[in-house]
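== chain A ==
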Amino acid sequence: MRKRIIIRITLIVVLILIGISLYTIGKEHKVLIDNKGISIGGITYNADTTYKVWVDNLEIGLLEKGERNVAKVAGTSHKIVIEETKDKVLTGEKHEKRFKLKTNEGATINIPAIVNNANEWINKKYIGGE
Partner candidate 1 sequence: MKEKIKNIIENVGLPRIIIFFFLVSLFVLAPVVGISLTTSINDVIVRFGMNGILVLSLVPMVKSGCGLNFGLQLGIIAGLLGAVISIEMEATGFAGFFMAVGIAIFIAVILGFFYGVLLNKIKGDEMVVATYVGFSSVSLMCIMWLILPFKSPNMIWAYGGSGLRTTINTQGYWFHVLTDFLQIKLGSHIIFPTGTILFFTLLCFLVWAFFRTKIGTSMDAVGSNPDYARSCGVNVDKMRIISVILSTVITAIGILVYEESFGFVQLYMAPLYMAFPAVAALLLGGASVGKVSIKNVIIGAFLFQGILTMTPSVINNIIKSDMSESIRIVVSNGMIVYALTRKSKVRS
Partner candidate 2 sequence: MKKQNLTRTMNPYVKFFIDYSVPIIIALLVAFAIPLSGLSGKYFIKELTIRLSRNSFLILALLIPVMAGMGMNFGIVLGAMAGEIGLIFVTDWLIVGLPGMLLAMLISTPIAILLGYFAGIVLNRAKGREMVTGFMLGFFMNGIYQLVVLYGMGNIIPISNSNILLPRGYGIRNAISLIGIRQVMDKFIPLKIGGILIPIGTLLVIATLCVFIVWFKKTKLGQDMRTVGQDNDIARASGINVEKTRILSIVISTVLACYGQIIFLQNIGTMNTYNSHEQVGVFAIAALLVGGASVAKASIFNVFVGVILFHTMFVVSPRAGKELIGQAQLGEYFRVFVSYGVIAFSLALYAWRKRVEKENERRKVMAFKRVLLQNNNTTGGDKL
């Protein structure tokens, strides 16, 4: 009798754990990507050219100067790859950054900041709700 109760409780705990991991793996986050000028720590970086953006190997598209786009990603670890284009041609100059998102976080990424290797190229925000 006791053995049955223990097995059942273990089963429920396992299921809850599975549920939590499914929740984390599957939670969708909105990541905003800006190709705009930004001031960090007193220094201003400007957007100078168009960039092609990939997030998690999925092509988001071209971001011109001053444009903002949004990527919807699911899970915790992500990577963003941007490639410079000059006069509508890819120059081959790539930048890659990895970032992690907690369950209730959304983020805003700034391209000029990435290009200039600034530390605060990503701004994470807590999205209220669940």
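By our rule, contacts are C-beta pairs under 8 Å (C-beta built on N, C-alpha and C of every residue); 3 or more make two chains touch, one makes a residue touch a chain; residues count from 1.
Picked so that all candidates are chains of the complex that A comes from, given by their letters.
What you are looking at is a predicted structure, and each value in this text was computed from that prediction instead of being measured.
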Numbered candidate touching chain A, per complex, among 1 or 2: 2
Of chain A, residues touching candidate 2 in the complex: 15, 18-19, 22-23, 25-28, 72, 74, 128-130
